[in-house]
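Shown here is a partial selection of chains from the complex, left in place.
The first chain written gets the first letter, and so on, giving A and B; residue counts start at 1 in each chain.
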Amino acid sequence: MRTTEEYKESLRKLRPNIYKFGKLIEDVTTDPVTKRTVESHARCYAAAHDPEYEKIFTTTSNLTGEKVFRWNSLMMSQDDVIANMKVKRSCYRLTGTCTGGVCVGWNCMNTMWATTHEIDKEFGTDYHDRLKKWILKAQKEGITVAGALTDAKGDRSKKPSQQEDLDKNIRVIEKRKDGIVIHGAKVMICGVAASHEIFVLPGGIYGEEDKDFAVACAVPRDIEGLTIVEATRPSDLRELEDNFEMPQTGITQAYLFFDHVFVPNERVFMCGEYKYTRSSITYFTSTYRACIGACVAGQGDVMVGSAVLMARANGLPSRTFNDKITSMIINNEVTYGVGLGAIAAGSAHESGVYFPDPLLANTNKVMVATLPYETKRLTQEIGGGIVETGCMPSYKDYSDPKLGPAIKKYLKAGDTSGETRAKATRLVEWLTLGAGVPGTMHGGGSPDGARLFVKALTPIEKYVDYAKKLIGIDENVEEPAKKK
Amino acid sequence: MRTTEEYKESLRKLRPNIYKFGKLIEDVTTDPVTKRTVESHARCYAAAHDPEYEKIFTTTSNLTGEKVFRWNSLMMSQDDVIANMKVKRSCYRLTGTCTGGVCVGWNCMNTMWATTHEIDKEFGTDYHDRLKKWILKAQKEGITVAGALTDAKGDRSKKPSQQEDLDKNIRVIEKRKDGIVIHGAKVMICGVAASHEIFVLPGGIYGEEDKDFAVACAVPRDIEGLTIVEATRPSDLRELEDNFEMPQTGITQAYLFFDHVFVPNERVFMCGEYKYTRSSITYFTSTYRACIGACVAGQGDVMVGSAVLMARANGLPSRTFNDKITSMIINNEVTYGVGLGAIAAGSAHESGVYFPDPLLANTNKVMVATLPYETKRLTQEIGGGIVETGCMPSYKDYSDPKLGPAIKKYLKAGDTSGETRAKATRLVEWLTLGAGVPGTMHGGGSPDGARLFVKALTPIEKYVDYAKKLIGIDENVEEPAKKK
């Protein structure tokens, strides 16, 4: 199985097609704007070879019986999906942020395992078999795979096929004998710079008029015709320097411009079967929105640790803040717990893969868009004025021969060194306001979208009946007409 | 298996020893102050015979292979504990409130299955076997069992053995050859009036000096020397009349005064092994605090139904309140989801029974003490002024020949009858302010107690290490001394 060094080596072999700050990145593993993201993913490879984490980060392939990276595996049971959560919580603890290249593509692959099974059953296609071959190769090579769902969308009052500019959503622009040509953009895609491949999935539920947009496939990150632009984060310009203002880890998101990209048939897993976009989005979001609870919990664990650290570095016993720390822990455990609960209430698909319960998964999406914000607020409250924005001089001043000594002198608060206080402060800023803040609000879809699901998945008329029976109402009670 | 009629018949055979409003209750199944509680439990017996609910309310005994009531069974797997949650959610949907007689005793019995196993292992006692025999009988007869943990406690700054009045906590006052004599009070005990037996468990974690208080046993509800006083609820005086102001269901809690009660050895499962009070309280609360999420969710389901009903009866489409209704559903699903999550993260005890994870279970206790209050608030907000306290004339006026017609005339708001509006209003009052409000705040222990557990069960120093590693702090960072 690939080592971290082999992982980095393999990324170096890809054609440079990623840009940031107006420049082409020649080597993603060393360029300061991507190296932290690569390092985050490298820690997953390291964890897979580390006895402490091995059981979490690897498993036995149900296809070959061989040991594979967990993120290349099919999740065939409740335990397998729980392992997904454990991978995520561990990743956040080890990197402080998101490692999208071992998350979204994995989910896409499991989603399509079920969806191709359904499509083949109706249409006699061979998508499932194509996917199986792709998975076998992925497992053998041990690759990282970004997942790309979000289209640029354009005018949201119109369907993809109604847009003035049809490129706003990725579509099949040409079908050839040996493959398809896709065109358009996927935006805000996570972990691309650290990935070998990108798994493309439809970003919505489409009807017949939008069938050209119903396309799923997996492409190499450096495929011909694909240009990638990295997005920015608050404080990411600090990453250009090497100092303690940033962890060595990180995460980036990107805009992907597909310009007439040819995808050979063996990499295509849906092509026009629009009816099944409902399947794929439902399976994908169920797993995503259940398991993201572990991301929030994992970053929350680091925030608990940082808050305790800050308190001590400020010269205060952390028990002063017991109540706040406990509230932070509870926020973490609620998102983790509801995620586990969604898995416990889930079920196996006919194709063998296991999906969490969508009602509980969507409930968790709402928690995930709310609770970590309060956890961050509490981290800042415990951390004191120094962790608030604008309260730490820059590393350049800190290490300046003239200014540095005074800064260090006044940073020292108790028995802990001023340097530790400065580092902890930067970590809190990075976690709560800066380049380490992951996108849990809209990642995997908006909380309002999740609320619609929650409402739709609840048998409200049944609940009305429980109420009626309890108090002895026999009358039929219908919805009144809207106010005229 | 016992039918509802047989269940009620069996209660009638018990010695009258329950009082309320200064009077002895001769027949708990017909006396207005207890009959609703009995009816609630009777619905569990009915459900067990109803094809729709049978799978939830019955199971196969792992001891005998025979079909038994779920609440008399040992929970040997994750699915068995999830079934506990399903029983609870169903009960709330069917009765609108708590059915403590099929909950707490069941939990006590499973708790002691593990604890007796541990005690016997250390001391060579035969508690486990005694318990097994008791369970076999319980399964055969299909009984309901209240559970009694909470002692009167007295002065909380002192241990049981330090109290001026030693009776404040139940203790073994005499050991005889064939049994023990216990004395003292258990207070705020749920569902006693509808139960055949009472399972007594230690209410705290005790040291050697309090070993007389380390007692667990099961006693018939009508055992000699036991006097029971029912407690009151807001609006329970309305129960004295038979009209639509109340559901036919209900729940009551009681004070139990044990006056030199002799308990034969075969009913005693702990007697002085104080060290194991830690075990029993931990197992008990883990199951209790995980599964109570289903109670809150089930009553929440009825509140969702009632809120929709009220909106319609007020002449408003319920979709006007979509956002609030979705928030209510999310509150329900969070407590249900964290409960399921605690079970998914749980583990099997050496003795075979399965317990939820205590960290997540205690996290849920805090949710359970918070979220349903907001759900109630939303129910009242949706319901309109009429559901607020003091906004409905009494049934006596409603049905008065002189006053009734005007009341009915003005209650009718849209297409729905005024009677339906009046009933729905009473249901909401009962659910949110009245006799149907169960004690989820302190039942199973206080949320502050749960917060202590949550903090203690979290490896905070490990979290500090994650933070330190991320930002490259090598220094040892210790807790400063408290401010002098």
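Simple rule for what comes next: a residue touches a chain if its C-beta (ideal position, glycine included) is under 8 Å from a C-beta of that chain, and two chains touch if they have at least 3 such contacts.
Not measured: the values here are computed from a predicted model.
Asker: Since every chain shares one sequence and 2 appear in place, tell me the total number of copies in the complex.
Answerer: 4
Going forward, only the chains that are shown with their structure count from here on.
Asker: Just how far, in Å, is the C-alpha centre of subunit B from the one of subunit A?
Answerer: 39
Asker: Give every residue of subunit A touching subunit B within the complex, in rising order.
Answerer: Against subunit B, the touching part of subunit A is residues 78, 82, 93-96, 244, 247-249, 301-302, 304-306, 308-309, 312-313, 315-319, 322-323, 325-326, 329-330, 333-334, 336-345, 359-360, 363-364, 366-367, 414-417, 419-420, 423-424, 426-427, 451, 454-455, 458, 460, 462-468, 470-473, 475, 477-482.
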